[in-house]
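Shown here: the complex without one of its protein chains, the others still in place.
For chain A:
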Amino acid sequence: MDLTFTKEEEEFRRRLRTWLRETLPKLPAKPPPAHWPARRAYDCAWQRALYDAGYAGLHWPTDAGGQGATPTQHLIFLEETELAGAPYVGANFVGLLHAGPTIAVEGTDEQRARWLPPILRGEEVWCQGFSEPDAGSDLASLRTRAVRDGDAYIVTGSKIWTSHAEVADWCELLVRTDASAPRHRGISWLAMPMDAPGVTVRPLRTLAGSTEFAELFLDDVRIPLSYRVGAENDGWRVTMVTLSYERGTAFVGEVVACRRTLARLARAAKENGRWDDVVLRRRLGRLNAEFGALWRLTQWNVSAAERAAPGGGSAVPGVGGSVFKLRYSEARQELYDAAAEVIGPEALDAGHPWTADRLSALSYTIAAGTSQIQQNIIAERILGLPRGR
């Protein structure tokens, strides 16, 4: 066991810090949260800056245009960018963390050449069309249908919880291509142009009042056969590659951010006198332990990934991601509940940033696999318990 860094890793960190210090002050001001086109422009400009500096697709394999960095270097990158207050991946989340890695692993040379460079350069934004109104945790029950018509599929159905749909160029879409096959074996993965005729986007309002995601209605949308990644009816397996990426690295920066928030909470409590409440104080102390442990668990998982893929590249995180996701999503909600205790009546002001974060934290135990699904995964795949019911 070793928590120290190699000379190469320290050098990587030092160069990154220098670059962040020079680059971040030159960024334009962050756009207002509700202005999606402006947010897209901002996120893509940041991605372009990363590309120009050689940090785009850090964890992607080199033959896909990535940097082939080790999992530890990727961890350092996520930690340092968060500590420096750099922009979050934002609108490029799906492209960089779901669709891109899937195309890198499963796509043909032509597909990789068509889709990967624009993702890395921040030129094309992707969204995700997986869930449906009747296919949530039970994703394999999805019903959006694709029927062959010459050199294309005709796609009909609807998708839901699609983030960034309003500003996306492409959608990674799961469709049913064989209704008679066992349900996991009749699914295909398609890249759908968002401007194709028949695609309708209807924004959904979250409980926080924001429009973070949308519903997609697909009405005889024509998608070329050449836009299918992986074999026909093999889309379920292709998709699982994507999902483990999501659980593996999506929250690293957020753990760092939560630890900073916790320190701010403590200082705010000290200033407004709530610090004298021993119950609240001990609660903050316990959260300190929780987030410290989540950081150590992240390091543990990253080292496991590094051992699984020595020399860097796209190590696919294992089920350890479920342990992390389960605990982190709960801890994040506890953090903002504690924040509400600290600020007292101000917590009822929807304009307070901690109240906004408290509301958005409510999605964490649901999105990217609910806590109940994560517990099923741990029980069945790690502990080897018989399939539940």
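Keep this in mind: a contact is a pair of C-beta atoms (placed from the backbone, for glycine too) under 8 Å apart; a residue touches a chain by one contact, two chains touch by 3 or more; residues count from 1.
We take it that contacts and distances are computed from a predicted model.
Undergrad: Missing chain's UniProt protein name, "TIGR01620 family protein", "Alkylation response protein AidB-like acyl-CoA dehydrogenase", "Carbohydrate ABC transporter permease" or "FAD-binding protein"?
TA: "Alkylation response protein AidB-like acyl-CoA dehydrogenase"
Undergrad: Of the listed residues A:Arg148, A:His184 or A:Arg286, which contacts the missing chain in the full complex?
TA: A:Arg286
Undergrad: Specify the residue from the set A:Thr23, A:Ser158 or A:Gln299 that touches the hidden chain.
TA: Checking the options A:Thr23, A:Ser158 or A:Gln299, the one contacting the hidden chain is A:Gln299.
Undergrad: Since one chain isn't shown, list which residues of chain A touch it in the complete complex.
TA: 1-6, 9, 72, 75-76, 79, 83, 256, 259-260, 262-263, 265-267, 270, 281-286, 288-290, 292-297, 299-300, 302-304, 306-307, 323, 326-327, 372, 374-376, 378-380, 382-389
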